[in-house]
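Missing here: one protein chain of the complex. Every other protein chain is in place.
This part shows chain A:
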Amino acid sequence: MPKFYTTDFDEMETLFNTEIDKNLNQSEFEVLLQEFKTDYNQTHFVRNKEFKEAADKIDGPLRQIFVELLERSCTAEFYGFLLYKELGRRLKKTNPVVAEIFSLMSRDEARHAGFLNKGLSDFNLALGLGFLTKARKYTFFKPKFIFYVTYLSEKIGYWRYITIYRHLKENPEYQCYPIFKYFENWCQDENRHGDFFSALLKAQHQFLNDWKAKLWSRFFCLSVYVTMYLNDCQRTAFYEGIGLDTKEFDMHVIIETNRTTARIFPAVLDVENPEFKRRLDKMVEINEQLIAAGESDDIHLVKDLKRIPLIAALASELLATFLMRPIESGSVDFAEFEAQLVY
């Protein structure tokens, strides 16, 4: 299931406290606030009777996969709503501009989650969002890690949605459920959310300008890309159901997300190097064996003994991929190579 991220709210407050840092660059935030206030998708998420009709026609294994996808997406959006809402609340006094942006982002996530939850009702299900709010299992990340991870997941979300939208527009025979038609406008929200995290990183320049920042950038790129690739390969029936080749879809999303991320992270992975895909595919194989070992009828001890070398193999592939030569990158506002750039 998607993770619920939480963070050190006190440190967040301090980072963006305009009393403490009188020279905090607010200009990008003011500009973004105007973009979010514009509320481009205010009237976009309106359903029609096509939804229930389409859902009733989806049966067999594809139905279960659809339900699972809706559940996972709804949960992820809902967790985003909770985190942003809390950040909006906590930063109100110390930085009202940034706080308002977080609140407007939580408005977007609530809309997305609500729309997905209504989709679930087409399949005669619904997520207990109240129950999810009380969930105690969460992943703690210090603020700077929240910035890296959330930037990546918002931008990757944009690329996933727009790719599915554009593919289905050209291949309408696969439009088995109308929600995909909403993706084009919807994903602009995700893209804007990513822009805000880009501005947060630029305002805290120390998260972008040293060797540690470069290592963390590469680490989070790797985690996010590998997680998506492994997850999607396990759910390949959905992508095939809408006419996509899962691995080709994922590689395209990874390449584009990486290119976008190169506009802000000081280092990114060389994802177009064939070695990168080779290692990802190897990880998929190992992961499949790991899952098989876990699901076998062996006793616990035997299961663990089978899994240990597999986990070691996976870790080794991950490390080798991490150590691949990275690509130097970053915003032209302060990248070292800016002077050589021709626009």
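Operating definition for what follows: a residue touches a chain if its C-beta (ideal position, glycine included) is under 8 Å from a C-beta of that chain, and two chains touch if they have at least 3 such contacts; residues count from 1.
Keep this in mind: contacts and distances are computed from a predicted model.
Not every chain of the complex appears here, and the one that does not is recorded in UniProt as "Fragile histidine triad isoform 1", selected from "Protein yippee-like", "Nuclear cap-binding protein subunit 2", "Prefoldin subunit 3" or "Fragile histidine triad isoform 1". Contact with the chain that does not appear here is found for just one residue of A:L69, A:I255, A:I291 or A:L318, A:I255. Touch with the chain omitted from the figure is made, among A:K142, A:K169, A:K212 or A:R278, by A:K169.
Among A:E53, A:E275 or A:E338, the one in contact with the hidden chain is A:E338.
Although one chain is not drawn, its touching partners on chain A can still be listed: residues 21-25, 27-28, 30-32, 34-35, 38, 40, 43, 158, 162-163, 166-167, 169-170, 184-185, 188, 191, 195, 198-199, 204-206, 244-245, 248-249, 251-252, 255-256, 263-264, 272, 331-334, 338, 341-343.
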